[in-house]
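Quick notes on the structure that follows.
Removed from the display is one protein chain of the complex; every other protein chain stays in position.
Residue numbering begins at 1 within each chain, and the chains themselves are lettered A and B in the order written.
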Amino acid sequence: MEKKLVSSLREAIELSGLKSGMSVSFHHHLRNGDYTLNAVMAEIANLGIKDLTLNASSLFDTHAALEDHIRNHVVRKINTNYMSQGLGRRISEGLMDEPVDFRTHGGRPRDISLGITPIDVAFIAAPTADCAGNCSGKYGPSACGSLGYAFPDAMYAKKVIVITDNLVSYPMQGWSIPEIYVDYVVKVDAIGNPQGIVSGTTRITRDPVGLIMAETAVNVIRHSGLLKDGFSFQTGAGGASLAAASFLKDVMLKENIRGSFASGGITGYLVDMLNAGCFESLMDVQCFDLKAVESIRTNPRHQEISAMQYASPAAASAVVDKLDVVILGATEIDTDFNVNVHTDSNGCIMGGSGGHSDTAAGAKLSMIIAPLFRARLPIVTDHVSCVSTPGRDIDVLVTQRGVAVNPKNEELMLRLKDAGLPVVDIRQLKETAERITGVPAGIKRGERTVANVIYRDGTLIDTIKSI
Amino acid sequence: MGNIIRQATAGTLESSDVFVSLEPCASGLEIEIDSVVQKQFGEAILSVVKEVLSEHGIDKGKLTVTDRGALDCVIRARVETAVLRGKGE
Partner (left out) sequence: MIRSMLFLPGNTPNIIVNGEILGADAVILDLEDAVAPAEKDSARILVRNALKYMGFGACRVTVRINAIDTEFWQKDLDAIIPVKPDLIMPPKVSCAKDVQTVDAYITALEEKLGLEKNTVGLIPLIETALGIENAYAIASASPRVRAIFLGGEDLTADLHCKRTKEGNEINYARCRMVVAARAAGVEVYDTPFTDVNDDEGIYTDAQYAKSLGFTGKSAISPRHVKAINEVFSPSAKDIAYAYEVMEAIRIAKEQGKGAVALRGKMIDAPIVARAQQTIAMAEALGLGREA
């Protein structure tokens, strides 16, 4: 076996055989603190390689340098699951010739594993690695916890380059991704800025409206019939969702309910629930804060899962299909319960599905928490400007002024009504909002398609137009 | 009644509020609106601003409205406050 440890990114790229027109991939565990994508792309541009397909599990504003690589035709095509506001705006303005393909956290590994989006060279930033490429996110100065989203890249890319700032002697202990997939290892000074990788602490909201919604959300869960021993749960890291997790913990402890697992992006709140005995284990595809990182490092019941095991429809089975309840957010939801998490109210890209549609499809109860209006914009519309998750997968919308149940879930509707929850028709919520805010004028969408939204089964669910 | 005799402001740049700034202007009414919900409510905001100005008999003045998603009743309040301040009342 030739020596894997090479002296520079440039050497690794050259050895990988990367050529114009190929595809490269990155994971997003370093989030807005990531240095790796920018460093690699700069080196690729220096080498004169062009027309690449960039397959990144998510893109953040720290990746703004991509704009130049797109203009200079280093990057021709982007496949991703999430794109934050800064880059999203540029894409919406028509920066790229080819539309961005948005997938879900489950759809991406599905399409990688099925060869629909093949990867020539995967660049895997690893907070700790050894010279053979055994690597993990749990240790090192840039520790990010789980490396879940990097697994499909490691397993299916033709060449895999591990980039680390914490090289340890072989064999490292507690690796997540084994050497069998890794072709080259590069040591760099820093793979990311720890402060941007995970937040020190994620806090529950102090916003009184958020707390009201969280309380209602927990009441919905209580009366759904699902909150019993063996309960499984997922929630996002939004303020109201975290508050809901915190209230749910109180209820589970008070009623002595022992759940099975919580999954997805893991925060300190879910770690607290694990340690308090609310769950048997955590299934962690990504850590959101230092407490989660510490927990996955030290607690064997806090388990790392790959993106495939998390949500891939091509996997023999996946965690999302065993979920009882998921709490999700929305920028818009329409009267058919279709949810938009890709674009803002002006039709500008500012997000993506992530695991939204995967968990909504899998969970028995998919709940959206959203304020009835943000600033002056009603959350409920006649038609969302982009369908990220189809309404058939959404069971209930919780707002500060009432709960709307998807009529397809009659049982839940009856249960919540019997429990005295403020159940209203979703159209009534729309009217209530518009009575307060006024009726917003419709937004004119551009002609050009700037992004395709690909549902987790590979079908095109919507397109996003230029602004 | 009477027109703007001095520079005045009202409101804040907090979410759901609106900051209104006005000053005397001899030539007529100049209204500039910058809103986070421009596309959805730009027209509505302008018409509400004009309505309040006319209720107070203002036909001259330069008005800058920086909106952070304020509801109509808030916009009305802030414009009225600025006008009363600008009139020296």
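To be clear about the criterion, contacts are C-beta pairs under 8 Å (C-beta built on N, C-alpha and C of every residue); 3 or more make two chains touch, one makes a residue touch a chain.
All values reported here derive from a predicted model rather than from experimental measurement.
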Candidates B:34, B:51 or B:80 - the one touching the absent chain: B:80
Residue touching the undisplayed chain, where the options are B:4, B:37 or B:71: B:71
Candidates A:212, A:424 or A:443 - the one touching the absent chain: A:212
In chain A, positions touching the absent partner: 208-209, 211-212, 215, 400-401, 436
Residue ranges of chain B at the interface with the undisplayed chain: 10-11, 14-17, 70-74, 76-78, 80-81, 84-85
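We adopt the following convention: only the chains that are shown with their structure count from here on.
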Chain A contact footprint on chain B (complex, rising order): 15-16, 36-37, 39-44, 68-72
Chain B contact footprint on chain A (complex, rising order): 345-346, 374-377, 436-438, 440-441, 443
